[in-house]
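The chains shown are only part of the set, and none of them has been moved.
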């Protein structure tokens, strides 16, 4: 339930206002050079307080790696890690102890478990994605040895969206706080988030992720298709409500003759062949075909609003709620490294599973 | 890899032109009355040859239940089953032995396994969904004892789509061969599929699925959120390229104040409260809130075209390909029962897992 993966597995724990967020990465092959700074860098991209369009909770999010590494390399033993929580303002949540925020997990956790840790959202907080970012950062280091790279960016915020075709170059994504690689769109998106924030409201958006260097032949039919595993990983991120691979929903509006990726001979391609297009998003029949894998993840607007909403308390009595605390007006800029992390873990897991495909 | 689920688990096997498709349902609780006819009914909805807009392969698809049932009830033992293949025309596929169909799994299976059973697409054939339909039909019978119902229908074909708001009543879905509950849209969709078919082309579409009666509190955070498990299940269906829960991608374009489902007191609701809307699609924080769960699945157009396409053979030589055999011009009408089946298995599994939520 709190474990993801089959060979490369992350087991995560921690609540927003508990002692720490942490986890165990199991199945990391031995011999990978571990760069702790690179893990910290990814946590920094996810960190609250990194800009004025995200939550102001001020956390350093320093990760402590507790095991599984010896003389700089992974040993094959599980890698335990923790990130201490530091800047909880639990008192901000006192008014949520007995109230259900609309569209939040407050009611559903109570329905499932009979009670809940209401402080900061407890286990349902986006803060739990710290564990995924650490697991993903470790996975990236193994993937890098195979030439596999993962990059995500903000594709849309509210109704401001990138429009095909567009191009970008290295560094464009991190050049702005909204993590959109097209400068004028980024500016518009930032303005929208600031406007929404000033109204105590929130807004949704879409993250696009591109994975390059995955060799052909990765993914397990039938139920563990690479597309299925990626979809599960993405939909396990807080606030995600949709995922599509390749053309996704847009592709469903087309004919086969329009969106089939026809093959052509190509002696310069290691495969000997190259597809003329990549509408499939690098996955065919659930298995990678060697083309870049790309996907989109839809995030709903953050449920916690600083403006007043109608709702009920635990006794079912109607109340008005105006949340306190420090909340993101839009989860998307900080979701970008989380999407990358989930993708990294999923791909590494599939690559390792794939080692048993042939005798 | 060919198993899905944690408590209620389907392990599937079989190829399009092998001896049989089959599987094992494990984790069915003891004591469920098993209605073999109801299973056969679901297979009939998935069956090829059921209308002139689907593949003409003529299969009876009779299921044989081999175990796990005694005196009409499930015993708690695994339920093994097979459906014999009968109407293979393997010769139709001789020209595919060494050729890669564009956007099909032909190349990726070869890349993964070194060779493949090319007859009828082998394990990558949509015929493998027979196992899912049986597993789902069994799950439905357990779910029915809890008042949980699952219903899917065709939401769009190509650019012909249902438009909100629309209503339908029982029987409307099965009243037409495209399985769209709005009559005039159904007529348009059928016409489109016939036109596409006549051109040797194919077309995609979207299936919507609605699940009612799921109590609040079902789903396992973090990585086995009900939404994540549903997404994985849907994306494991052949030709699916996208999934969304509730408002999905559309929701990402909105503000929290627009799409939050605010709670109100309601003494007539067993929960004591009712949300004013259901933009969340019945799942909040990965856990059901007691509202109807709804989701959409995007299917790309079938890759196999009867019109000519450019492609390559196994030696990387450019060739022209015009597929033979009996193929669906549009997978959506037959995907409807498959979507239901995957949903049924996922929900039952989550309900059973949920029995351990509290001491």
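Here the chain labels run A and B in written order, and each chain numbers its own residues starting at 1.
In this section, a residue touches a chain if its C-beta (ideal position, glycine included) is under 8 Å from a C-beta of that chain, and two chains touch if they have at least 3 such contacts.
Everything numeric here is computed off the predicted structure, so don't read it as measured data.
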| item | value |
| --- | --- |
| Whole-complex copies, counting every chain including the 2 in place | 4 |
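By our rule, only the chains that are shown with their structure count from here on.
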| item | value |
| --- | --- |
| Centroid distance [mean C-alpha coordinates] between chain B and chain A, Å | 26 |
| Residue numbers on chain A that touch chain B, as the complex places them | 1-4, 10, 12, 100, 102-105, 107-109, 111-114, 123-124, 128, 156, 158-159, 196, 201-206, 215-225, 227-236, 238, 240-249, 251-267, 271-273, 275, 279-281, 283-290, 296, 298-305, 307, 309-312, 315-318, 353-354, 357-358 |
